[in-house]
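In this view, the complex is presented without one of its protein chains, the others remaining in place.
Chain naming follows the written order as A and B, and within any one chain the residues start at number 1.
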Amino acid sequence: MGLMNKRSLLRLAVALAVLASFGAGAQERSIVVASTTSTEQSGLFGHLLPAFTQATGIGVKVVAVGTGQALDIGRRGDADVVFVHDQAAEEKFVAEGFGLKRLPVMYNDFVIVGPREDPAGLKGRDVAEALRKLAAGNASFISRGDKSGTHAAELRYWKLAGIDVAQGRVAGYKECGCGMGQALNMASSTDAYLLTDRGTWLSFKNRGRLAVLVEGDARLFNQYGVIVVNPAKHPHVKTALAQAFADWLVSPAGQATIADYKVGGEQLFFPNAGK
Amino acid sequence: MTSAASDAAVADALVELRSAGVRFGAKQALSGIDFSLARGERVALVGANGSGKSTLLRALHGLVPLSEGRRVVAAPAPRLAMVFQRPYMLRLSARGNVELGLMLQGMPRAQRRERAMRALERVGLSAEAGRSGRVLSAGQQQRVALARAWAVQPDVLLLDEPTASLDPTAKREVEALIDEFALQGITVLMSSHNLGQVKRLASRVVYLEQGRMLADVATDHFFSGPLPAEAHLFLKGELPWA
Partner (left out) sequence: MNPFVESLASAAHLVTGADPQLLHIVGLSLAVSGLACVIATALGLLAGAAVAVGRFRGRGAVLVLLNTLLALPSVVVGLAVYLLLSRAGPLGSWGILFTPAAMVIAQAILVTPIVAALARQTIEDAMRDHGEQLRSLGAGRLECALILAWDERLALLTLALVAFGRAISEVGAVMMVGGNIAGVTRVMTTAIALETSKGDLPLALALGLVLLGVVLLLNVAIGVLRQWRLADDQRTEAVA
């Protein structure tokens, strides 16, 4: 009897010790960056972060979620840096005191993809015109519906086109509440139209019959910004390390590394810090 | 109610029930039980199924709480051990099963093994000590149960129809052991359906019907003397030539 109790206690002690070792990340020289699925899934981080770590010796742990969730993570203090692409939301984040300063880093552009036969006849340069044509017909359009930067942009474009999607004006509008990749998978398997950032598109492998139909509109410009989380709100934030990250991104070295990243010979992100 | 045994040896009583009753929900399993067990006695409990024999044994042991009356034990408290109709063998060796009882009594490890082996010897199973308790025959398992009970050196051995599920050979072996234990000085209280067994082993017979004690007499008296009507009917029913 006594033996059995001892054994269980021993097991528990070992478990707790291992558990503690699992959580020991707090002490190392690293930061947590809350960023978006577009930067992660496009493969940019796989290219960018090793260069940063080599230059500074600081490790980076990326949590990739939608912009809305990334900013929430920043508000809660669960990350040291946020790196997203929704300028309005970012500025609000700083204004509310959760972030120190917003630094523009790079941009890529959005494109509208759809079935290459293009039954809705969207092909062109004008995004507002394209969306109006979509609303006129009943082709399917997949919206991410997840408060991501892409979703925010999509809603801005509908507004530009003068169409109120909330009112059910677009017959084929489908909100999936999902990430870019899942939305692309959905569009690919149902021959639907979709707004996506070029970075994710270029590295997406399940295109099916999808092709880029609308691109080049100046309004499709998608700006990324980096913000260090405010230590006044969350004292445990590794401010110095986080600032080093932000500073490196906008430095010539960082900017060059961003420009360097290509998929299939095509550059995905265009550095524009300080411009 | 005749009770030839109740006057004698009350001073020697190891454990008693006074005006005891046990109720399970709506069912009154025992009522108005005045029973006393003295050192050295060999008592048999008889009665039809559902008459309360098992409950009486358990109440004496302290396994079921009384709804009425009291349970009184002598000082110093006598050690009680019980053997059930089905022996419970853990997934352990025969020796391990015996050691379990000793461990629960707080015996240190070193002594347990030795005592367990002696107990198994006592019941003639030292050869089977290492075999898994569950692969032994029914008779052997019951003997292990007896060894387990004997090992704690009980003052009182309670047995609930210990040979009911055994074949004739095993029955004889177990009976012989119970007899030996009684001769050794262990007080025995045993319930049984087997009147031949009762005649062979017991010096006193208690007859229960529907939770009441209707007779408490010496064995000879039970089988040949005057009895209450119900007890008499019971006897007739049980005797194979009646």
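Heads up, the rule we're going with is that a residue touches a chain if its C-beta (ideal position, glycine included) is under 8 Å from a C-beta of that chain, and two chains touch if they have at least 3 such contacts.
Keep in mind that this is a model prediction, so the values were computed, not measured.
Only one residue from B:S31, B:S51, B:S93 or B:Q141 touches the chain missing from this view: B:Q141. Checked against the full complex, the candidates A:T36, A:S188 or A:T257 give a single residue touching the omitted chain, namely A:S188. From the set A:H47, A:K61 or A:R116, the residue in touch with the chain omitted from the display is A:K61, counting the whole complex.
Residues 1, 4, 8, 11-12, 15, 18-20, 22-23, 25-26, 32, 37, 41, 45-46, 61-65, 75-78, 179-182, 184-185, 188, 203-207, 234, 236 are the ones on chain A that touch the missing chain.
Although one chain is not drawn, its touching partners on chain B can still be listed: residues 58, 61, 63, 81-82, 84, 86-91, 100-101, 104-105, 132, 134-138, 141-142, 148, 165.
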